[in-house]
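Note that this complex is displayed minus one protein chain, with the remaining chains in position.
Take a look at chain A:
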Amino acid sequence: MAAISREEVAHLARLSRLAVTEEELDTFAGQLDVILQAVAQVGEVAAADIPPTSHSVPLTNVFREDVVTPCLTPEEALSGAPDAEEQRFRVPRILDEDVAS
């Protein structure tokens, strides 16, 4: 049984706004399946007494002080933007989307 279905790949592609053809769906579903199967092997060795790891370094509480540091200039900030207007990043309209928070 495949670790990821063709439909799941199509769903992820939509979420990522990637235009994926029917042929590509077959290809990527196959490739992703191989990767996921390989990762799943790690899960097989993980015993119940080994907690899931989200960070490879066992650190906590790395903070910075609340002190202002220099910003970029607007020119620097926008220098990598494909397009800008009124000192703002210009992007195509996005409809039917929720905003965060």
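Assume contacts are C-beta pairs under 8 Å (C-beta built on N, C-alpha and C of every residue); 3 or more make two chains touch, one makes a residue touch a chain; residues count from 1.
Quick note on the criterion: contacts and distances are computed from a predicted model.
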item: Choices "Cytochrome b", "Aspartyl/glutamyl-tRNA(Asn/Gln) amidotransferase subunit B", "Spermidine/putrescine import ATP-binding protein PotA" or "aminomethyltransferase" - which one is the UniProt name of the chain not shown; value: "Aspartyl/glutamyl-tRNA(Asn/Gln) amidotransferase subunit B"
item: Selected residue (touches chain absent from view) among A:Ala19, A:Ile50 or A:Ile94; value: A:Ile94
item: Touch list for chain A against the chain that is not drawn; value: 11, 15-17, 54-55, 57, 59-74, 77-78, 80, 85-101
